[in-house]
Structure formats: C-alpha cells, structure tokens
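Below is one structure. I have some questions about it.
Apart from one protein chain that is not included, each protein chain of the complex appears where it belongs.
Entry: chain A
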Amino acid sequence: MQWEIVIGLEIHAQLTTASKIFSGSATTFGAEPNTQASLIDLGMPGTLPVLNAQAVRNAVKFGLAIDAEIGMTNVFARKNYFYPDLPKGYQTSQMDHPIVGKGHLDITLDDGTVKRVGVTRAHLEEDAGKSLHEDFHGMSGIDLNRAGTPLLEIVSEPDMRSAKEAVAYAKTIHSLVRYLGICDGNMAEGSLRCDCNVSIRPKGQAEFGTRCEIKNVNSFRFIEKAINTEVQRQIELIEDGGKVVQETRLYDPNKDETRSMRSKEEANDYRYFPCPDLLPVVLEPSFIEEVRGELPELPQQKRERFESQFGLSTYDASVLSASRELADYFEQVQQTCGDAKLAANWVMGELSSLLNKEGLDIEQSPVSATQLGGMILRIKDNTISGKIAKMVFEALAAGEGDSADAIIDAKGLKQVTDSGAIEAMLDEVLAANAAQVEQYRASDEAKRGKMFGFFVGQAMKASKGKANPQQVNELLRKKLEG
C-alpha cells in the first residue's frame, strides 16, 4: 500500500524578553537553580501576574510576519494540571482567544519548489520549571528559573507530507523568529522546541489517520529522524493488522525509536477557563501599525530583493538570506566592494568553507565583512589576481594583517602590471625555453593552443604569481606570434 504522511508541528519559541511573562525575574539561561525565581514564579499564595508588554509586542510581530489575523482581544486562560515544576498547579496560556490567529508561511524545499504551510494559531504562555532527577538521592530537585519564561506556541496546520518538509518548515520558523529578533533560536538551550504530530493514511484517502504526538524534539536532525522512525512504526503497525492509538510519545535519539509516554485516556482534562487575575488583552489598531513599522525585512522579501537588486540567482539569494546575520554580512561585503556577484561568490565559497571547517557561525567569522569587501576591491582594481586573493584571504583568516592592503604590502603580493617589467620577464622565460619556442612556432593552431598554457605557467611561476595574468597572456601571444 502507498502511504501518505501527514505532519503538523507545534513549535515553542522562547521569547527574548528581559524579564518573565508575568513577573520581573530575569530570563537568562544557565543561572544557579532558583536564583531567577521570584515570589510570583514560586506561586506564593496571594501573588498575582502582570503581563509583560514586550511579550505581547513580540507575538504581534510574529503574527504580522506570517500575515495572520491578530487577536485584537486576546484572553489568557488557565490550563490546570499538577506537576512538581508547575508551581501554581496551572499554566497560564491562551485557549479560545489566542493573540495570533490563522496565518501562513512559505517554505522552500530542496528542489527549489515553494510550498505554503498554514499556521493555525500562535499563543502566548508561560514555561514551566525543570525537575532535576540526578544528585538528589532518590528525590527530585525543582529549578524554577525557567518557570514563567514567555513562550510563543506556534501551531501549524497538518500540511507537511514528509519529514523533510517538516524540517524545512521548522527551519523557516527558526529563521523567521531570529529575523524578527523575538527568539534567539538556540535549540541546544531549549529556546526553540518542537512537538511533531504524525499520522499516515492510504494515499488518496481524504480523512486523516490517528495521530501520535512526539514531544520535545530539540534539533532539526532529530525532527527528521523522529518523524521517519515514527512513520515507519505506524506503517509496520498497520500493515501487521494493528491500529495506531492516539498518544503522546517520546523520541529516544540513542535508540532511534519513539516510545509511549501517555495515552489519550491518561491525558489530563486541563479544565481551561479564562484567568481571572488577568484582564483580556485589548490591542489598539495604532499599536498594530506601530509594530508593523518595526518589522525588519523578512527572509522572503530579502531573497526577492537580492535577486532583483543584485541579479543573484534564486539559489544564491536564498542561501544568502537564510539568516539575518549572513544576509547582513553579505550586504556589507557588497557595499564595501560594490560587486554583488563577487561578494556572493566569496561569501558562499571561501568564507563558507572556512566557517564550516572551523565550526563557526557567521557572527564569529575571523574575516570581517569589511576586510573581505576590501580584498575584493583589490581583485577588481587588478592589484591582486583571484589566485593571490586566496592567499590574502587565508592570511586575513589567520589574523596576519588588519586588511587585505596591509597583507598585500607586507607580503609583496601586489600584482605586476608594468608592461615593460612583464616583457623583460617574458623575454627571460622565452630565452630559457628556446627549444619549446621553436617547437611552438613550428606547430599548427590546435597544438599551439595547448602549448600556450605551458608558457603562461612558466611566466606566472617566474613572477611568483604576481604578474597580471591578462597582460601576461597578451604580451606572451604577441612575442610568440612575433
């Protein structure tokens, strides 16, 4: 049987606000346990929440970026359940009236096709704390530093049809929230967490199969592996005559398997109801317009501009606009050197392979955009050749000079363009290879073509690569023909 895979994702993005969503505590990652937990975060009797305006602003930014309906009156609700790291016995979230309603997002697949994925909703909520099960001798420790950290839960429509599509969607969200500056996207620290809803159905069937939710998958690689593993499990289960049971599952990357966490029957009745401690959040149209005005250029807009303004290919434009930092870097190189194509080639070529090799992010690049742009300028004005430029780039990366010019000076890499000097050098080369010159002159056109390269090589070698290749070509041809 041909199976169709149906995937929807719930992504929790931690919003980068200075303080928590309902208290003044800091949200810095990695502090000593419980040092960033106030009376409110501890759920002390009599304490009350006050909504962080920045969290609202961030959520609206996201909503505008995905062309969504904004919940002009959105309501916080309590999701009631008991858990040791949930201090109040309820999570303050949003249910019937989320801050972001229906929207959509375009994702680019590996083959370059663009697919539109629906976003059902995105709502604000508070994060829970953490239970620590090690080092407490049969007991558990509770760290409430994370309790109350603002989250935006982004719920997609079940629009993805493969693990790869799901990853592309997750990456697009990741890129978008970073572009917007509303989430640092640090998946290792849990700033972006993903729940994957996975089901399968016979190809052509309209209704969905029973889904399983894989909780808390924390890297793009694991999203792909967890979904594929879960799909395989469901196919095998059904083909063996079994039935998929709606449940929550956990992905174990070590064993590459998903296992049951709790079934639907065991699921909590969360008894949602509007939180009486918080008034409905009423947004004014003027506020929405103000936030709209703060929106940066979004990835898709940037890609389109790179194509139209710089004449880049769709592929190059999409690579360069994948992250705001890379795009900014590229644009700075372009501005410095005034040549978008060369800038794109260098950023996507030498620079990318250097960063890959060193395992660095673009923000950590040892070669700054101004340095790279300055170097490209020297290629353009014939101070150095492309080949010498690679040496200059390596020297810049190794910190051997502050600028391409400094390195060119210090290492004497300046290209020789004085035709007299080049001619003298060529004369020497031809004299040293008199036999080959004879041979060349005796040969036909086809053979000469091949032999010409030999003389160029000898000439460049003699000039230590510094002679202007174009001039070498021209003068050499003249001398040999002459």
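Heads up, the rule we're going with is that contacts are C-beta pairs under 8 Å (C-beta built on N, C-alpha and C of every residue); 3 or more make two chains touch, one makes a residue touch a chain; residues count from 1.
As a convention for this text, contacts and distances are computed from a predicted model.
Asks: Name the chain not shown, per its UniProt record: "Carbohydrate ABC transporter ATP-binding protein (CUT1 family)", "Glutamyl-tRNA(Gln) amidotransferase subunit A", "Iron complex transport system permease protein" or "Potassium-transporting ATPase KdpC subunit"?
Replies: "Glutamyl-tRNA(Gln) amidotransferase subunit A"
Asks: Considering the complete complex, identify which of A:Leu237, A:Leu278 or A:Leu295 is in touch with the unshown chain.
Replies: The one listed residue touching the chain not shown is A:Leu278.
Asks: Using the definition of touch stated at the top, determine which of A:His12, A:Lys88 or A:Arg303 touches the missing chain.
Replies: Counting the whole complex, the residue in contact with the absent chain is A:Lys88.
Asks: Could you please point out the chain A residues that touch the chain left off the display?
Replies: 39, 42-51, 78, 80, 82, 84, 87-90, 142, 269, 271-273, 276-279
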